[in-house]
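Of the protein chains in this complex, all but one are displayed in their positions.
So that you can tell them apart, the chains are marked A, B and C in the order they are listed, and the count of residues begins at 1 in each.
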Amino acid sequence: MDKLIDIKISDKVLSVDACYNFVLDQSCGGNVLFVGTVRDMNKGEVIKKLAFESYVEMAIKEMKKIAYSCLEKFDAKKIALHHRIGDVGLEEIAVIIAVSAKHRKAAFEACEFAIDELKKSVPIWKKEYLENGSYWVNARP
Amino acid sequence: MDKLIDIKISDKVLSVDACYNFVLDQSCGGNVLFVGTVRDMNKGEVIKKLAFESYVEMAIKEMKKIAYSCLEKFDAKKIALHHRIGDVGLEEIAVIIAVSAKHRKAAFEACEFAIDELKKSVPIWKKEYLENGSYWVNARP
Amino acid sequence: MKVKCFGIVKEIVNQEILEIDGNVKISTVQELRTFLSKQFPEMSNINLCMVAVNQSYADDHTVISSKDEIAIIPPVAGG
Partner (left out) sequence: MKVKCFGIVKEIVNQEILEIDGNVKISTVQELRTFLSKQFPEMSNINLCMVAVNQSYADDHTVISSKDEIAIIPPVAGG
């Protein structure tokens, strides 16, 4: 049987093509990709770069859970979830989620569900480097 | 000012990368792409290939309207709409829609709106080549 | 009057541009529809088609002349 999910956490540049090519399938007409990139401003502050840290073994497990629940829940065929760690510059890719499905509606729903869930449960942390220092996002120590 | 929309109708293979690179923007964190590919079955029939025909000048006009209304309606920054014409084989790309926005919600909404609208109003026609002949999709002569 | 034809319509009329004799009086989209459905019985479902005038969708009351770019738009199926 074809591999249906492709999960990756890497400190190297992520590839939209790799994710697209993984999900491409003769039985599918709808492919939706979410590509999360680093933007130059957040809440009025100038961002210089981001740094991502991960509890990699557990993050992979959580990403697999999300991937399989996507395929079940939404009648999607294949899904790729790739997340970058380490330093990530402006316009670089932090995360890619690609989903293929017979029909486009399921692909859109599965892709949006996957990124929403990833942000809730996958043990990855983001540090913002601003002009005046660096801060862990969401963390109030 | 940067070009904010990129519209294309072509009889050559479409490029996901070209659309992604067009919409990529420092101010945007969310990029959503819809890639419509040719699948091997429709309504129980085996598909051998598709052929798309277009009223090109008018299709470009309609695609521009959709693109600008997406940018206004959803707080999206840039959008690319590329559509293939001529013969398109299995797994090949018929259409790509890429949208960038500050936040992902707007990018998802704009991308889904754009493909829904494209299917409603853009003068492009699809012929399915089946085992036993070819048929214009949606057409009841 | 020249009428551009696409998809199934092109196959029915068997040409890309249908030339309608100047003596036939067609001054609105509605009159064009009536003419076509008489001329081509296979186009009995002509009402499922849209008509574009100068590359914009037109309604039945839109006035047309031989100077306009006119096209029959069968149900679209892009994407």
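Just so we're on the same page, contacts are C-beta pairs under 8 Å (C-beta built on N, C-alpha and C of every residue); 3 or more make two chains touch, one makes a residue touch a chain.
Here the structure is a predicted model, which is why all the values come from computation and not from measurement.
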Chains still shown that are in contact with the chain withheld from the display: A
Selected from A:L24, A:I79, A:A101 or A:V122 as touching the chain missing from the view: A:V122
Per the touch definition above, residue among A:E53, A:E72 or A:D87 touching the missing chain: A:E53
Touching residues (missing chain, whole complex) on chain A: 36, 52-55, 57-59, 61, 83, 94-95, 115, 118-127, 136-141
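Note that in this section only the chains that are shown with their structure count from here on.
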Centre-most chain [mean C-alpha coordinates]: B
Rounded Å distance, chain B centre to chain C centre (Cα mean): 26
Touching two or more other chains - residue numbers and ranges from chain B: 36, 115
Chain C residues counted as touching two or more neighbouring chains: none
